[in-house]
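A single protein chain has been removed from this complex, and every other one stays in its place.
Chain IDs A, B and C follow the sequence of writing; residue 1 opens each chain.
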Amino acid sequence: MKTLPFEKPIEILYKELKRREVKGYALMGLDELIEKQIEEVYKHITPYDIVLVARHPDRPQPQDYIEKLFTNFTELHGDRAGEDDASVIGGTAFFNGNPVMVIGTRKGHDVKETLRYHSGMVKPSGFRKIARLAHLASDTLHIPIITLVDTPGAMVSAETEVNGQVSAIYSAISALLDANVPVISIITGEGESLAALSLTVSDRLLMLKYAFFAVLSPEAASSVLFKNLDKKREIAKELHITADELLGMNIIDRIIEEPAGAAHRFPHIVMKNVKEALEEELEFVSKEKIDILKRKRREKFRKAGVYSE
Amino acid sequence: MKTLPFEKPIEILYKELKRREVKGYALMGLDELIEKQIEEVYKHITPYDIVLVARHPDRPQPQDYIEKLFTNFTELHGDRAGEDDASVIGGTAFFNGNPVMVIGTRKGHDVKETLRYHSGMVKPSGFRKIARLAHLASDTLHIPIITLVDTPGAMVSAETEVNGQVSAIYSAISALLDANVPVISIITGEGESLAALSLTVSDRLLMLKYAFFAVLSPEAASSVLFKNLDKKREIAKELHITADELLGMNIIDRIIEEPAGAAHRFPHIVMKNVKEALEEELEFVSKEKIDILKRKRREKFRKAGVYSE
Amino acid sequence: MGLFNKKKVVVPVIPAESQDVRVRCTSCGRLIDYDALKKNLKVCPHCGYHFRMSAAERIALLTDKGSFKEIGSPISSVDSLHFRDTVSYAERLKKLRDTIGLPNAVLTGTGKIDGVLTSIGVFAYEFLSGTLGSATGEKLTELFEFAGKNDLPAIVVFSSAGERIQEGIYSLMQVAKVIQAIEDYKKNGGFFVSVITNPVLGGPAVIAMGGDVIVAEAGSYVGVSGPRVSEQVMKRALPKEAQKVELLQNKGFVDIVVTRFQLKETLGNILKFYRRWSL
Partner (left out) sequence: MGLFNKKKVVVPVIPAESQDVRVRCTSCGRLIDYDALKKNLKVCPHCGYHFRMSAAERIALLTDKGSFKEIGSPISSVDSLHFRDTVSYAERLKKLRDTIGLPNAVLTGTGKIDGVLTSIGVFAYEFLSGTLGSATGEKLTELFEFAGKNDLPAIVVFSSAGERIQEGIYSLMQVAKVIQAIEDYKKNGGFFVSVITNPVLGGPAVIAMGGDVIVAEAGSYVGVSGPRVSEQVMKRALPKEAQKVELLQNKGFVDIVVTRFQLKETLGNILKFYRRWSL
């Protein structure tokens, strides 16, 4: 497992642990020490450290949650306009016995997957697929929509620009704004820029403890504001991108806990936490009338922002 | 001017006319003879002759009617999905002081134009443009739609198939079926196959005297049924493609007259006839309530076809 | 363009009660025992090539045993234009009624798929290549009207060479007629699942694109026209690969491509999601 820079103190202990195991020495409480050290390290985690945790290649991604927490998943393909974007996965599935439409981004864990899903950067056809599946769930099947978000943003290339990237993003956002069914979103890892927005227009927005949600990546922000990447750590702090901060700002509705050491170390615990949170949220929205849910969703976006009159 | 095969008897007289003019001889009634000969030839015109007339390169095409009969034309471009198809021209314009959305196909008169508009064969983006402009006229601007049809059909190529030709045709047809404004269609030349259908879903369907409207071209029909082109003339008859026949079958609502010699010889007369017909039809649909128009449009298609119970 | 240069494959319809004991596979050329082929859902056991099925076979494949019931009155194609090509259309129709016993190119009814009651229409390719005539258009229209009235999902299994040339412009009109029925049905809460089997061309292909979900049988072709019309219109051959459902899935126009073995389960799985969540 790749150790992140801020996890250095843990890495040394891990090495010692491995050495003792190999030589057959007694652990003498080293395992407990590691546990404590992990807690200590994660107690002082900074916003930019969280960005790195959120991007850890072994962190569970939306497709993993779909596989583990949903049954009867039928993947539906295509934007009906020229492409099927592999970075967006969506289809009908049962969650806890409830029929839902689940839509997620997909980054991939290894080089092969990463290449295939172009690192989870969403193409115009991906946004159009989101819009299409949202309409199908809302207008035809009448089933709730669950979105799972882990994306470094919309793809930016000559191809995606001339294929209508901005136009496609519009269609995804407006489809979810208008959905006549409950929408629950979970940011599981990276939640960057317009791509993240286009999947988080929802009635309930949840975030994993070590996920982040930002108008753009700290790297891009540093690049725009300072013309270099040196300030990405400082900017990460300025941007207010962590679950704790965003809950305080009323941008998100709930934090799904992760143990110290994060989801890449403890995927099963986090899966369970996501499952429980989703169960509760789905029960919650199921009890509300759709008119009231939609009114609240409307108000949430109508009121978004801070300004002075 | 290109003389068509069945017009041969006229060509000889034309040559004699030219010879006399060059030599300075008296015409001695030759011009009247020509007039009579034209009438005679067009009296015996066959369905396949009409196909050739409809395809005459000098025959006025939709873009010519737009230019001559409409004012303040603002061309609107694009399908919002990846392309602007030059074979479909559409936009807002005034006809006789009335704001309308006019949409036509475009074949081109010379080699350069023909290449640019790919002979009026409509691409997926063309059908999507038709759908988009129909929605704009119906749902946003609330202005009548006038379609002008002269097309050898939908383009069939690897590119158009993978860009969703059939899906795009569906969107054009359903947009016009559903339009909440009057739709008036005029077939001015070729009206072939699904491309012609997708522009003739209307409240009033008019045809020029020497236009034709067919499920597929006589050549293609001969090719499918006889595996060669030898029977195109016979099949043209079997298919019932002329304005006279289609009026009798209640497929079209009105024939716009052309003088013997047809629109390529007398464009000004035909332009005037089209203008008058369109004025009357627009007045007619303007007097009807849209609900009633739509109910009639629905019934027309609900009842389409002949079968036995 | 190497990808597009495969040879044209002619697909024979195997009569349900063939006298031949062995059949040569259209794709791999091997000889297959006919009974074995039938037991294998008419899929070549050697190469996986999907042979064509009749409408009756298709219904047996997809609906739960004994659950299929035809709906509506029988509606017959008629020779409205007194059309004649190599023979007269009237003669063709008479012969078809006598031999295959269908009055038009579509069979419509209700049935259960994995226990879910649905309305279903199946194109009969054995009836003039499943072409779309007036009677077929009327039956499809009635299917969607029936589905709407009875709050049922609608499935149509397509297989068609395109418009019924012998019915001229009436055939073309059916495309708009059926689309109108589909759009009405969908606007009033319907759920339409298109199933593409090999091949679906012309008007029926346009109609198939109305599916809320589009499922295709592996190796099928769907597109605006067949090779003859394409060559006539474009003055050049259409690369057949461009109409293959596997490619069209990548191009975003087909939701799911499955083999015949998975088709029923896939459809059942989708139907289970229709209006199952109580608002």
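The rule we apply is simple: contacts are C-beta pairs under 8 Å (C-beta built on N, C-alpha and C of every residue); 3 or more make two chains touch, one makes a residue touch a chain.
None of the values given here were measured: they were computed from a predicted structure.
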| item | value |
| --- | --- |
| Omitted chain - touching chains that are shown | A, B |
| Hidden-chain contact residue, picked from the options A:Ala220, A:Ala277 or A:Leu293 | A:Ala220 |
| Listed residues A:Pro144, A:Gly164, A:Pro182 or A:Gly261, member touching the removed chain | A:Gly164 |
| Hidden partner chain, residues of subunit B it touches | 72, 74-84, 92, 98-100, 125, 128-129, 136, 140-144, 181, 290 |
| For subunit A, the residues touching the chain missing from this view | 121, 152-167, 169-170, 173-174, 177-178, 193-194, 196-197, 201, 213-217, 219-221, 223-227, 229, 231, 235, 238-241, 246, 249, 251, 298, 301-302, 304-309 |
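To be clear about the criterion, only the chains that are shown with their structure count from here on.
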| item | value |
| --- | --- |
| Chain whose Cα centroid lies at the greatest distance from that of subunit B | A |
| Chain centre separation (subunit B, subunit C; CA means) in Å | 32 |
| Intercentroid distance (Cα basis), subunit C paired with subunit A, Å | 41 |
| Residues of subunit C engaged with two or more neighbouring chains | 209, 251-253 |
| Subunit B residues counted as touching two or more neighbouring chains | 162-164, 167 |
